[in-house]
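Every protein chain of the complex appears in place save one, which is left out.
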Amino acid sequence: MTQPSSLAIVAGAGAGLGQSLLSRFEVEGMTAVGLGRTRPINPIGTFLEIDLADAEATSLAIAELIAQHGPPKIVVHNTAELVIAPFEKTSLNDYQRTWTSMVQSLVILGQSVLQPMVTGGGGTLIVTGATASLRGGARFSAFASAKFALRGLTQSLAREFQPAGIHVAHVILDGIIDTTRSRDLHDLDPSKMMKPEAIAEAYWQLAQQPPSTWTHELDLRPASEGF
Amino acid sequence: MTQPSSLAIVAGAGAGLGQSLLSRFEVEGMTAVGLGRTRPINPIGTFLEIDLADAEATSLAIAELIAQHGPPKIVVHNTAELVIAPFEKTSLNDYQRTWTSMVQSLVILGQSVLQPMVTGGGGTLIVTGATASLRGGARFSAFASAKFALRGLTQSLAREFQPAGIHVAHVILDGIIDTTRSRDLHDLDPSKMMKPEAIAEAYWQLAQQPPSTWTHELDLRPASEGF
Amino acid sequence: MTQPSSLAIVAGAGAGLGQSLLSRFEVEGMTAVGLGRTRPINPIGTFLEIDLADAEATSLAIAELIAQHGPPKIVVHNTAELVIAPFEKTSLNDYQRTWTSMVQSLVILGQSVLQPMVTGGGGTLIVTGATASLRGGARFSAFASAKFALRGLTQSLAREFQPAGIHVAHVILDGIIDTTRSRDLHDLDPSKMMKPEAIAEAYWQLAQQPPSTWTHELDLRPASEGF
Partner (left out) sequence: MTQPSSLAIVAGAGAGLGQSLLSRFEVEGMTAVGLGRTRPINPIGTFLEIDLADAEATSLAIAELIAQHGPPKIVVHNTAELVIAPFEKTSLNDYQRTWTSMVQSLVILGQSVLQPMVTGGGGTLIVTGATASLRGGARFSAFASAKFALRGLTQSLAREFQPAGIHVAHVILDGIIDTTRSRDLHDLDPSKMMKPEAIAEAYWQLAQQPPSTWTHELDLRPASEGF
């Protein structure tokens, strides 16, 4: 499916899952490019500092990547903007920010990569969801509404671009990803966290599925996580 | 549950369902107030022309209503902003507009009414969903992502305000509502459209449920509609 | 929708919800008939002791009812057979018994009433589900698999009989019903249990929906129940 040296883009490529995805793609010989607001220390492959909610900057950067490397074969949308607060303490700005970071950024990304991918003969777009994609919990109103929106948008993209040979998949991450930051934030035994390398492997396998047998949604959670 | 002369607010009170809801509430002796951008001809009860995505204007208008009539016992969120277009032809502005009209307006409405309703001893908030709340179809990316977001937000509100005695329900309208505008737009036998009075009755029944037995989500569709 | 003196049948009419349903229907002037294995003390309306998993006995009894009263306008399927046990301790017989009591009984009931209801000009069939209709929990494998099956069967019936004017609805009861038996079994404040009269009211309202606006699934739970 995926040729060595073809382009893989991870939008939202911070330390943790983003970098593990780039690493997984690079191992296969792909040209791995990460996009995001904050450059991680020693980033894998190429990293472009960019605000993914900025349509002009993002579409320009991606157009340049495509001019140089051809249309991407794998694109991952992996931006995150978590707000946890009671409804009364969640500001309009919180709602706008989570929506802009997670939904508007997928619109911009999709409009930058999908048509070139169609022209380039196909490819895979994977969108990272969360528990909150399926359940609006108390104190998660901003985050859940944005993650729900992202899922609806991803379904529309899957149905619209499937006939043109683009595989669009939504992955529900139901658990804490094991990163330095998670270990600081959560009082949880790291053995109960999802390893970013294992998630990256699942994304890679999605991108290897032939058109006869595509997954449009799957969940991933630690064996230790109730569900 | 609902006392005569208590306040009922319909946010998004255009001709069709909005007006039928106000009529249903007025029949019960409630003070029916519609809010929306465009005043319908001969509106039921009081109609306030207001942009529901404008936080300041909306919260001020609702504060005045509450000062005059006490906290509402029934509030319906019923704004609509339909966009149907291929992804490539859907602008960022389309996404922002559907989100602002449908999701931001519920945040503003909720932050204006919920705390007074809690103080006032309870009440019901009903949010109008659509087929696109559960399924992101081709050419519905903007509308579906906003309707998904609305559902996630509504679930969070239900879980957060349930302990305080507020019943928050989401209604999935899976069909065309029979209005003058629908009859012009759709080449569909009106006998296959949902009658706004029948939908209003279902909303009224939701508001009558005692706390021992609350519905949080139901669907409504014509007998003629495949599903 | 429902004429006085028309027939209402509740299959699974024990003390609690079954009897409350019959009472609600009788108040409207309907001829209320309960079916079930065990006659409750002072049953509402007519009670026929019958094993609802017995095809011959059930279809014969219903044929006689129809000969006498005409086809039913409302039929409720409300049989219950709860098994809670670890998978290793759940016998094949447990699986067969829950399935036979809940699923086979709906097949037999449907094949006895649906065609006469079509001929009689329509009516409503309501099927009682549970939390376990949507979620297979640990130690609920027998009960959940039967309740899932019941939901699948109900959906097929809804889609098959909708064009013929039969409204088939599935109600998810997510909480403990307040009965003498529940109060003995559960160490739960009865104020946190669902009142059978309130559930019966919701069923009655379903049966009143006009064909333009049918609900096919709704949930009911106490305000005190997490979800």
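By letter and in written order, the chains are A, B and C; residue numbering begins at 1 in each of them.
Just so it is clear, a contact is a pair of C-beta atoms (placed from the backbone, for glycine too) under 8 Å apart; a residue touches a chain by one contact, two chains touch by 3 or more.
Computed from a prediction, not measured in an experiment: that's the story for all the values here.
Taking every chain of the complex into account, the absent chain touches A, C. Note on the undisplayed chain: of the listed residues C:Lys147, C:His167 or C:Arg221, the one touching it is C:Lys147. When the full complex is taken into account, the listed residue touching the unshown chain is C:Arg139, out of C:Arg37, C:Arg97 or C:Arg139.
In the full complex, chain A contacts the hidden chain through residues 159, 162-163, 165, 167, 178, 191, 193-195, 198-199, 201-202, 205, 209-224, 226-227. Where chain C meets the missing chain, the touching residues are 55, 86-88, 90, 92, 95-96, 99, 103-104, 107-108, 110-111, 114-115, 132, 135-141, 144-161.
Convention: only the chains that are shown with their structure count from here on.
Bringing chain B onto chain C by least-squares fit of CA atoms involves turning it by 180°, to the nearest 5.
Centre-to-centre separation of chain B and chain C, using mean CA positions: 31 Å.
Separation between the centroids of chain A and chain C, computed from CA atoms only, is 45 Å.
Counting only residues that touch two or more partner chains, chain A has none.
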